[in-house]
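For subunit A:
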Amino acid sequence: MNTPLLNIQGLVTQFSTRRGPVTAVDGLDLQLHSGQTLGLVGESGCGKSVAALSIMRLLPKPAGRVAKGRILFEGRDLLEVSEADMRRVRGNEISMIFQEPMTSLNPVYTVGFQIYEALQKHRKLSRRQAGQEAVNMLQLVGIPEPAARINDYPHQMSGGMRQRVMIAMALSCRPKVMIADEPTTALDVTIQAQILDLISRLKQEIGMSVLLITHDLGVVAETCQQVLVMYAGRAVEKASAVDLFEKPAHPYTLGLFASIPKVEDEILHPISGVVPSLYDLPEGCAFQDRCAYRQAQCLKRPPWIEISPEHWVCCWRYDTHHA
Partner candidate 1 sequence: METIQDLFRNKSAAFGLMLVALIVFTALFGPMLAPYDPLIPAPLDRLQGMSRVHFFGTDSLGRDIFSRVIFGSRISLMIGGISVAISLVPGTLLGLTAGYFGGWLDSLIMRFMDILLAFPAILLAIFITAILGPNLTNTMIAVGIVYIPHYARIVRSSVLSLKQQLFVQAIGHLGGSTFRILGKHILPNSLPPIIVYATLGMGTAVLQAAALGFLGLGAQPPQPEWGAMLSEGRKYIQLAPHVAAFPGLAILLLVLGFNLFGDGLRDTLDPSLRSQ
Partner candidate 2 sequence: MPIDYLIRRLVHLLIILFGVSVLVFLMLRMIPGDPAQLLLGEFANPEELAGLRSQLGLDKSLFTQYWIYLKNVLQGDLGISIRTEIPVAQEIFVRLLATLELSLAAMVIATFLGVAAGVISAVKQYSIFDYASMFLALVGVSMPIFWLGLMLIYLFSVKFSVLPMMGRLSMGLDVPSWSGLVVVDSLLAGNVPAFLDSLKHLLLPALTLATIPTAIVARITRSSMLEIQNQDYVRTARAKGLSNLVVILRHTLRNAFLPVVTVLGLNLGLLLGGAVLTETIFSWPGLGRYVVNSLMARDYAAVQGCILIFATLMVMINLLVDFLYVVLDPRIRVHD
């Protein structure tokens, strides 16, 4: 395959807390190719948002920092560029939308201004052009009567509408990558589908790549070509969406599938046990305490194994040398 647009290698992100340092992302490798949608999946607390904020270099300061790794974007390591250069990347080449549309827009400015602001920063447009472009963006994300809604304040809009505004803002400068951190989690089911459709459509239209963060495999099925499953700060399985849905391999992935409610079978099968605290992860595989296939080797870090072309899993179960 050609070189990925965004190539994360060995990312380690840590927080210093009162109880000592925690490693929220531990050695993450991730490749996002141009035109693709990659789903980053995992239960809440497994480090998805932290990974995304590491890419944007927006980790909460001073507690969070990237300790190791490279984040190559079009060949440049984003961890090395100056803050000023990074500001030219944010919102312009890589943009991000967040889980909480209700609180992610500034309540004291009109939605129009908040879109306009991004346009003015990155694109050399006159005031009028930028204003017009803001209206176009609202139109693009499917907000009716955009010329009128441009003067609305966020509190005058519903959650779904606000998320559309966020998308309009994120896409206003035609970025190459959009990171969507659980963009539909806070929304009603019907609205969820609309927003996902919108993201897929605009991806085509603008020709960008999407890093879609979610804890919901259903969302992945609808929108992603590639999937990366995370657990406790580490990647555990990577595959194309088709492969992952046909032959999920990692016990954690299996558990995620089992916990999806099915229509015929109303009983939920959540993965037993809880996500271990990052302060005392077990030696070796982080999932071992909840794993039905646990074996002695699990006390050592499992290797990455390619069980079929481009389908990687990080688990001793598939280790042919030892089994």
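Per the selection procedure, all candidates are chains of the complex that A comes from, given by their letters.
As a working rule, a residue touches a chain if its C-beta (ideal position, glycine included) is under 8 Å from a C-beta of that chain, and two chains touch if they have at least 3 such contacts; residues count from 1.
All values reported here derive from a predicted model rather than from experimental measurement.
Looking at subunit A and the listed options 1 or 2, the chain it touches in this complex is number 2.
Those residues of subunit A whose C-beta lies close enough to touch candidate 2 in the complex are 56, 58, 60, 87-92, 95-96, 98, 100, 103-108, 114, 117-118, 121-122, 153, 155-156, 166, 169-170.
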